[in-house]
Every structure is written in structure tokens, then in C-alpha cells.
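Read the structure below first, then the notes.
All protein chains but one are shown at their positions in the complex.
This part shows subunit A:
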Amino acid sequence: MTQTAPCDTPPAEAAPSPGARPPRSGTAAQGSTPARPSARTGPADSVAHLVEVYDGAGWAAVCRLDVLVPGRGVAALLPCGTQAAVFRDRAGHVHVIGNRDPFTGAYVLSRGLIGSAGGMPFVSSPLLKHRFDLRTGRCLDDPETSVPVFRSRTR
């Protein structure tokens, strides 16, 4: 039961500078420094395997599915300016939650290790190792705390 996290509140006081936000279309941003090899910002013909995230206002393409290393996450900048953590598990499911670790305030959850316990997928924060349920966003070590969950689809 995936719940939608609308992007109605700005994620952080440190909003990215204007123009830094990626466009809402499926094509990847052409940043100002395109020097880096960009396997992840694939050509248009790979649209069929594109991971998209719903940020409350619409679907935003994030990356090609094959860019996601199973068991690992990446951070994505949603059009509304919020940061999402996008994971792919071994079974091939994609999970998207907010990238901010509520315990430290740092935007690092995408860099945590994911795992599963009794069929429940989770990510462990790389900072203080709190675990978050990837389906509900609930913190397993502190039920009072949770992170937003985003809907995703692969096309």
C-alpha cells in the first residue's frame, strides 16, 4: 500500500538555485557540466525502461531502470525541488522514499544499504543506522518517526 507524498512543502530551507531543477518531462536534464559520462541519462530510445516518480503534481522521469544497481539507491531531484531516494531490490521492485534522514537532517538515505526482513524491504540510514520500511516510510527503530513515500512506475 503505497502512499503518495505530495510535494506541497519545500523539503529544505536550502532550496536549490533557480534553474537547477530538472524539467518535468521524461528527458534527462542537460546540466551545465555535462563532462561526466552519462549512462544514467540515457537516450530517448530507452524510454520503455524509464523509472518515473509521482511528486504530487505529476510524473517525473528519474532514470533508466538499468542504472539502478539492485540492492542500492540513488538520489533524485524532483521537479518540485524535493530530494527522493530511489531503490531497486533484488526482486526488481523499485521503491522511492524521501532522501532526508529525519534523525540527522542530512539528505543521505539514498546512500544507505537496503535489505529485507520477513519480506519487508527496508533501508538503513548510513549515518546512525536507523531502519526505514521502504513501503510505508515508517522508522523501525522509532515508530513515531517516518519519511515520505513516493509512488513510482516503470515504463
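Miscellaneous remarks
Everything that follows uses one rule, which is that contacts are C-beta pairs under 8 Å (C-beta built on N, C-alpha and C of every residue); 3 or more make two chains touch, one makes a residue touch a chain; residues count from 1.
Keep in mind that, in the parts below, contacts and distances are computed from a predicted model.
Chosen from "ABC transmembrane type-1 domain-containing protein", "assimilatory sulfite reductase (ferredoxin)", "2-oxoacid:acceptor oxidoreductase subunit alpha" or "Permease", the protein name that UniProt gives for the omitted chain reads "assimilatory sulfite reductase (ferredoxin)".
Touch with the hidden chain on the side of subunit A covers residues 12-17, 20-22, 28-29, 31-34, 36-41, 60-63, 67, 69-72, 74-77, 83, 86, 89-91, 100, 102-108, 111-119, 121, 124, 126-129, 131.
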